[in-house]
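Written below as C-alpha cells is the structure these notes are about.
Chains shown are a subset, placed as in the full complex.
Order of writing sets the labels: A and B. Residues in every chain begin at 1.
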C-alpha cells in the first residue's frame, strides 16, 4: 500500500461549475494508481465539490441557477455581510453540497458512470484561485 | 491489506427511498471483511445515496415529499427539459444529497447507529435499474 499526496489549483471566473475530471484522470494516470481510494478536498468554505452530469451544459446552468434562487444574495437575510453579498450564500451553498469527494480507483480508472463528471462548484462572484488536494491510498 | 470490488443493481419504481442496508451487510459478511473503509458509489446523476432513519416509513415519505416541493418538476424553471420534467430536478436533488457513501467497517460490521439505514434515493418517475459499486480496502 502506498499513499500519494498532491494539490491542484483551479481558477474560477464567477459562480458556476468547473469541470476538473480530466485533471483528476491525469493525476491517476501519471502516478500509475491501480486500485485504491482517492480523497479530494477543497480547502475553502465558499466553493464546493460535486459529481454531476457531464453531457448537457444546460444542466450546469440550471443547477447554479437553482442554488442562486434557493440561497438569495440579499444582505437583509444574513448577519455575516462584511465580505460581500455573495459570501454568506456561498457558505450555505457549500454546506448544501460537499467539501470533499471520496472516489474509488479500479484498474487505473476512477469509478464514475458514463455521464458523471467531477466539478468544482464556485459560489463567489469574483475571480478566485481555488486549491484542491488529492490523497490516494492503495497500490 | 486487501481490496474487494463488487457491484449491485437496484431496481426502482418511481421517486422515493430504497433501503439497501441488507445487501450491503451481505457484501460485508460474504467477503469476511473485518476492518476497513467501504466506499459505495452510485453511477448516476439522477439518483443518489443517503444514510437515513430506518424506523418509521413516514420519515421516508416526508423526506421525498420535501425534496419534491423544494425542487419543482416545472419545465418553466429549467433550460434542460429534453429528458422530461423530472430529469433536471433529479440532477439538483442528487447535488443536494450524495453520489457516494464512505462507511467504516469494524469487527465485520458496518459502523451505523441503531436507527440508521442505507438508502438509494431515486429522483426519477419511471422504473429504473440503478448500478452501485462497492469498494473495500482493509483486512
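To be clear about the criterion, a residue touches a chain if its C-beta (ideal position, glycine included) is under 8 Å from a C-beta of that chain, and two chains touch if they have at least 3 such contacts.
Just so it is clear, the model here is predicted, and its values are computed rather than measured.
Asker: Could you work out how many identical chains the complete complex has, if 2 are displayed?
Answerer: Result for the total copy count in the complex: 3.
Everything that follows uses one rule, which is that only the chains that are shown with their structure count from here on.
Asker: Between chain A and chain B, what is the gap in Å from one C-alpha centre to the other?
Answerer: Chain centres of chain A and chain B, defined by C-alpha means, are spaced 20 Å apart.
Asker: Which part of chain A faces chain B closely enough to touch in the complex?
Answerer: Touching chain B: residues 1, 35-37, 50-53, 56, 58-59, 61-63, 66, 70, 96-98, 101-104, 106, 111-116, 137-139 of chain A.
Asker: Could you please specify the touching residues of chain B with respect to chain A in the complex?
Answerer: Residues in contact with chain A: 1, 3, 5, 37, 39, 41-46, 70-71, 77-80, 82, 88, 91-92, 94-96, 98-100, 102, 131, 133, 135, 137.
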